[in-house]
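Can you keep this structure in mind? I'll have questions shortly.
A single protein chain has been omitted from the complex, and every remaining protein chain is retained in its original position.
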Amino acid sequence: MILSKVVGDVVSTCKHPTHEAIKLLLVRRINAEGEERGAPLVAVDVLDAGVGDTVLLTLDGWAAMTAVQRMKAPIDAAVIAIVDSIEWDGGEP
Amino acid sequence: MILSKVVGDVVSTCKHPTHEAIKLLLVRRINAEGEERGAPLVAVDVLDAGVGDTVLLTLDGWAAMTAVQRMKAPIDAAVIAIVDSIEWDGGEP
Amino acid sequence: MILSKVVGDVVSTCKHPTHEAIKLLLVRRINAEGEERGAPLVAVDVLDAGVGDTVLLTLDGWAAMTAVQRMKAPIDAAVIAIVDSIEWDGGEP
Amino acid sequence: MILSKVVGDVVSTCKHPTHEAIKLLLVRRINAEGEERGAPLVAVDVLDAGVGDTVLLTLDGWAAMTAVQRMKAPIDAAVIAIVDSIEWDGGEP
Partner (left out) sequence: MILSKVVGDVVSTCKHPTHEAIKLLLVRRINAEGEERGAPLVAVDVLDAGVGDTVLLTLDGWAAMTAVQRMKAPIDAAVIAIVDSIEWDGGEP
């Protein structure tokens, strides 16, 4: 899984029918210094994460479908945890 | 899922038989500034996206086959939504 | 799927038994300018592509096995179309 | 599989129900010189690895679920071995 930060959300009216009522978050991966890096990703969320939250993301298709219990929906990224704290080498960074 | 921009299409006559009548879009991923970046990708589209549209793409094989309901066709990228707007930190960029 | 150029082939006598009589092409991904980039990939081909051809490649294991109808063979890349032309923004580049 | 170093752990109270009582390690991939590189990853661990250990990681969803015997849990990275030694060209580096 990867660590990422929620930076926004995505609005779409023309979409795959199985995506109705699915919340799509815009996230960006964070590096070892906790900074947002790289192109944005879009992930499904059922944990009610919000902008600014650090979340744990799965990028495996089957795992993501499992996370939101929609095995017939085309999903390949999902939030599976909202991170409280990250401990580096046993201490806070 | 990733955000990408539709930049063209791909024409092929010699192809896998399951790909008959499948529309193939040429897309490029967009970065945090909304600019097209990296090598082009080719994705199946059943939402009738056009050049210039920002689309949500799944890059998982199973998810992509599910998206177009062709579980026996070799597909690993599909458009699953046409994006209306992207909200960064709760506001338009 | 990705766009790539066929640049050669790979010969092997010591290989997985399910790979007998499978044609292996050496390919390289092409960028937005049509130039070959990055490390070479090896893909299974049942469409009889040749050196210099631009091909559409799937890099998903299940999709690649489906493409060559060998679900028990360890394959994760297959040619699924030979590209006739690529249209950028509705016109030839 | 990839080689990585355990650099910490991740604490989360709001998470997918199947992740209860799962230990999440923070790891970073190591390069050919044994140095930590790139953005951190989060992996499930059932081998009781600790900070500083070099571990073997699978990044495939199905393989990771198999590793921890939780086929219904959204997991895509798991520790599958704690590395005793790495031999380069038949000798220690």
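Structural remarks
Going by the order they are written in, the chains are A, B, C and D; count residues from 1 in each one.
Going forward, contacts are C-beta pairs under 8 Å (C-beta built on N, C-alpha and C of every residue); 3 or more make two chains touch, one makes a residue touch a chain.
Everything numeric here is computed off the predicted structure, so don't read it as measured data.
Mapped onto chain C, contacts with the missing chain fall at residues 7-16, 19, 24, 26, 28, 36, 38-43, 51, 60-62, 64-65, 72-77.
Mapped onto chain D, the interface with the missing chain covers residues 1-3, 29-32, 37, 47, 56, 58-64, 66-67, 78, 80-90.
Just so we're on the same page, only the chains that are shown with their structure count from here on.
Note: centroid distance chain A to chain B, computed from Cα atoms, is 19 Å. Residue numbers of chain D whose C-beta contacts span two or more other chains: none are found.
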